[in-house]
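Once you've had a glance at the structure underneath, I'll fire off some questions.
Heads up, one of the protein chains got dropped from this complex, but the rest are sitting where they should.
Labels A, B and C are assigned to the chains in the order they are written; within every chain, residues are numbered from 1.
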Amino acid sequence: MKQQNKLKILNDPIYGFISIPNDAIFELIEHPYFQRLRRITQMGLSYLVYPGAHHTRFHHAIGCLHLMQRAVQVLRSKGIVIDDVEEDALYKAILLHDLGHGPFSHALENLIIQGISHEEISLLFMQDLNAQFNGSLTLAIKIFQGKYHRPFMLDLISSQLDMDRLDYLKRDSFYTGVAEGNINSQRLISMLNVVDDRLVVEEKALYSVENFLSGRRLMYWQVYLHKTGIGAEHLLQSVVQRVHELLDNGVTVDIPTTLQFFLSNKTIDRSQLLERFAAIDDTDIFTLLKSNQSHSDLVLRELCQMILNRQLLRIKFSNTPVPQKKLDKKIEKLKKSYKLNDKEASYFIFHGEISNSAYAKAKPILILNKKNKVVELTDAAKEPSFKALAKVVTKYYYCYPKIQD
Amino acid sequence: MKQQNKLKILNDPIYGFISIPNDAIFELIEHPYFQRLRRITQMGLSYLVYPGAHHTRFHHAIGCLHLMQRAVQVLRSKGIVIDDVEEDALYKAILLHDLGHGPFSHALENLIIQGISHEEISLLFMQDLNAQFNGSLTLAIKIFQGKYHRPFMLDLISSQLDMDRLDYLKRDSFYTGVAEGNINSQRLISMLNVVDDRLVVEEKALYSVENFLSGRRLMYWQVYLHKTGIGAEHLLQSVVQRVHELLDNGVTVDIPTTLQFFLSNKTIDRSQLLERFAAIDDTDIFTLLKSNQSHSDLVLRELCQMILNRQLLRIKFSNTPVPQKKLDKKIEKLKKSYKLNDKEASYFIFHGEISNSAYAKAKPILILNKKNKVVELTDAAKEPSFKALAKVVTKYYYCYPKIQD
Amino acid sequence: MKQQNKLKILNDPIYGFISIPNDAIFELIEHPYFQRLRRITQMGLSYLVYPGAHHTRFHHAIGCLHLMQRAVQVLRSKGIVIDDVEEDALYKAILLHDLGHGPFSHALENLIIQGISHEEISLLFMQDLNAQFNGSLTLAIKIFQGKYHRPFMLDLISSQLDMDRLDYLKRDSFYTGVAEGNINSQRLISMLNVVDDRLVVEEKALYSVENFLSGRRLMYWQVYLHKTGIGAEHLLQSVVQRVHELLDNGVTVDIPTTLQFFLSNKTIDRSQLLERFAAIDDTDIFTLLKSNQSHSDLVLRELCQMILNRQLLRIKFSNTPVPQKKLDKKIEKLKKSYKLNDKEASYFIFHGEISNSAYAKAKPILILNKKNKVVELTDAAKEPSFKALAKVVTKYYYCYPKIQD
Partner (left out) sequence: MKQQNKLKILNDPIYGFISIPNDAIFELIEHPYFQRLRRITQMGLSYLVYPGAHHTRFHHAIGCLHLMQRAVQVLRSKGIVIDDVEEDALYKAILLHDLGHGPFSHALENLIIQGISHEEISLLFMQDLNAQFNGSLTLAIKIFQGKYHRPFMLDLISSQLDMDRLDYLKRDSFYTGVAEGNINSQRLISMLNVVDDRLVVEEKALYSVENFLSGRRLMYWQVYLHKTGIGAEHLLQSVVQRVHELLDNGVTVDIPTTLQFFLSNKTIDRSQLLERFAAIDDTDIFTLLKSNQSHSDLVLRELCQMILNRQLLRIKFSNTPVPQKKLDKKIEKLKKSYKLNDKEASYFIFHGEISNSAYAKAKPILILNKKNKVVELTDAAKEPSFKALAKVVTKYYYCYPKIQD
């Protein structure tokens, strides 16, 4: 009895309107695998810091599709041949590139399923869809895997200037209200070109590239690596870890049916993985938190409440590693106040480090200079600001609960 | 162990920054009652039509608080006396005015709890908080109930030009990308005044008022009463009704613990109402849908799948009531194709009407004209466009599944 | 020695980037006739009310070119055949449609050259360019004159939904900061279609059309017919009239060489018209004002100073004609205070009426309804707000200087 509501144009506050290029792509969007992305938030728990950040992987994927249409148009107008089959494959590959994200996107990656990245699951989904849609995704998969003989197509999907980044930076900036990340995607795309089947940017776009990288850098430190957000993600990860531990010790935990496959089993049955994974999204994690906020285990109960009611840990950043002494003092105080053992205390006090560089030379951005030569970005731009963007910056942090004396 | 993270400034993509005026208000925001609004979407199922519409009641309430701060500032600059206690009460009243919203806001109102409006529940919440916070909400409640002797304060919270509407129209326009609703809240607020303790708008704002009402009209027909959205809401309401029916017939349904109080009980125990209501939000409804998408009952199963996978009903609008004959034909076909009885078929084929007028004279907008007299809007503005906005427009619709012959 | 700087992409704060479709069009833009539009402000003296309103006819014409490119793209995607020659002609016609505007656009139309509209002068310019460019504008001119057998092409250039209006409303709204006129050009264009060679809008765009008309209405009353702006334009017109009068009476006036052809001659020599007209722009009028702000004639001197220093007349609006008595009283007072005769006083006290309807049925907007029939707008939309937009609204005003008693 289910209906297909053929809407061919989607409203987007960022790009205005997004058109769906053809029926086959429309059918992919209609597929439950893709509709599931409507229930997976793009930025995990960042909404606890930026209350507007509730946009989803669904919207991001549609946004990427839009930018890819622009990119194909621009490249063709410059004489780059992209035939209809390739065009269709590019759209499918970018549309589906994030299918493999699980609940809260990156926040729980590698915890719900260990040892499998979201890209690998995306691939599994694509292969499954390829079977369902009679092999019509074969080229898209080839490009996605980097096995197609024209590497610029992969560059458009996965590189330092791919449609993925051009959409998510702009989108995350828009929904959080952090203007610093409002990059000029349209301008960057209009400056793309292809030389020897590699994606390049024309030299006149140098300042736009700098602005893009610099915007990305600022989004990392202000938003993606925001200290409150990092603290909240740690709490969420702690919940999953504590659940495992309690189950190992034979303690009953109220786990939604959909999550039992992932949380209750020691080893994951690969043959069921995709079906089970397709059934979970953010709501299952929320249900887990809500069901256990009165659990008899103090640790689990507190962790759940802290996330739900936004009563988060304190977090301190520094430019040097956190002295073990400082941590030990905090731990001792916590153990004494709440009568916790070492293991239990470790859920509330922890430290770590985060590193980021705005530009990674290893996977270079290529510039087409005015003499029609292709050079690496920091070779093309001699200014100190470009060099600075390539440097790795590392920060250290530790989290702890405030305890009244 | 829970912490209060005293953030005093919130990022908002619409207003830039929103400051929290004082500690008492900050504590209200930190309260779990208020944090729960982070899990209640402002626009119900509208995200199925406008993929950006995932913003929450939390963000809206904070936005209202911001506009109220502007309004107090403007009115004071015009010599209207608002003392510090009144100011604080205005902030608290507008901040909490939507606390009583349940899962998916209006979509399920009157279905989860029958016979109690969200405003009544908001009041219950406020009274409970008043007890928790030592009577510090007494004046806010008085204003909210319309019992304070300066009625303009209620006008700021609930009228045709209240801060509620000034925020939600702008916010909903922003997140959906429907530019037509992008009203000029700032300009309207700057033109507010108070005469004889009633809220008025200065005459020079007439065109801004027209634009506001006209924007509201367009948002109603394009967004709030969008046909796909209406169809989806009907499906959601049908789920709740079908669950009730199945339970009445002794059929087991997988219901999240949090919802059992509301769905399994014939009569609601008033003494537990608030505590139970505070425990539910959108995620519980999603869990209900997800848990029953393979239910043995065809009707429940189909309804759940249709919403989750966005396989919605067809819907037709017309300016005249839908002929019964047309409906009967659709019903017969459906019953035959799927072997359904009348009751079962009624979940998939139904009709209704919706009415809207952009301006309701009954609760007039008052204009302060250039001769310093207060007149009702359509008396102040003789142009035909104002009269037109006061007219009621009614449309009729029916929903049905497409069935291949 | 002059160079052509082939910039093929122009920055536009509204549309982002505007590309110039081909070399021939680029050459038209480079022509001094078109570059002159850089010195003709789009909104006359409106900058005295809205300080941001300094954008030019040049920018507007380029904006129209951009929208026409979108329109051609949309129509072709719907199967409307527009061949390459027609496409090129559409771009040229819209680009050049405003070439005939003189200094301060509408403010001085019919005063500098009497009896010739700006459209007629545009045509003269196009014909001259056609001769210079070897007949390559022949089809553009045919379309512009309404002589081409596919009338929808003229509709795109001159109708109630033409690219001209879609650009200027949005652009004027942007630069003035009057949000009410921020229409959704992109959405409207995406809903255009062609039936029987007439331009139509698809029914689903009804609310967008309403919003466009309503935005236009509000821009008229708030911006184009703003009382201060109207008063300022009257002063500017008075300057030209006073100059004529003084010259008639043999009084010397300092007139820039470029304007002498228009102001000093009783009859215009048609053979020189175009060359002379091409030589004047806003700066000549400013020079006229600046050169005569110390003129011995009180009237001329005052008028020039009033505009330059923004010391404008008072203006009152009403819904009924201004009683002669009221005017007479003002005139008497002015004559007495400044020792003026009737003629002289008439430059400072005057009255008039302005009428506007947002939608003129005479040149209808055509709607393609869901049954694929073409109907006139107010037949397609039965709602009262559409009817209201078609009504003519008239207002009366009078201007006068404030005189201290």
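Everything that follows uses one rule, which is that a residue touches a chain if its C-beta (ideal position, glycine included) is under 8 Å from a C-beta of that chain, and two chains touch if they have at least 3 such contacts.
Small disclaimer: the values here were computed from a predicted structure and weren't measured.
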Just one of C:S105, C:S159 or C:T176 touches the chain that is missing; which is it?
C:T176
Considering the complete complex, of C:L154, C:M306 or C:L389, the missing chain is touched by C:M306
May I ask which residue of A:N11, A:T176 or A:S214 touches the chain that does not appear here?
A:S214
Of the candidates C:Y207, C:Y224, C:F348 or C:Y398, the residue in contact with the absent chain is C:F348
Sole residue of C:T283, C:S296, C:N319 or C:T394 that reaches the chain not shown, by the stated touch rule:
C:T283
Among C:H54, C:K78 or C:K147, contact with the omitted chain is made only by C:H54
Kindly note down the residues of chain C that lie in touch with the hidden chain.
1-5, 7, 10-14, 16, 30, 32, 35, 38-39, 41, 47-48, 50-52, 54-56, 58-59, 62, 174-178, 228, 254, 256-258, 279, 282-284, 286-287, 290-291, 302, 305-306, 308-314, 334, 338, 348, 401-403
Considering the entire assembly, which residues of chain B contact the chain that has been omitted?
9, 16-17, 186-187, 190
Note that chain A touches the absent chain at residues 179-180, 182, 184, 187, 207-208, 210-211, 214, 217-218, 221-222, 319, 358, 382-385, 387-389, 391, 393
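Operating definition for what follows: only the chains that are shown with their structure count from here on.
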Ranked by contact pairs, first place goes to A-B
Chain centres computed over CA atoms; the one at greatest distance from chain B is chain C
Could you state the distance in Å from the CA-based centre of chain A to that of chain B?
31
Distance between chain centroids, defined by C-alpha means - chain B, chain C (Å)
43
Note: chain A residues in touch with at least two other chains are 16
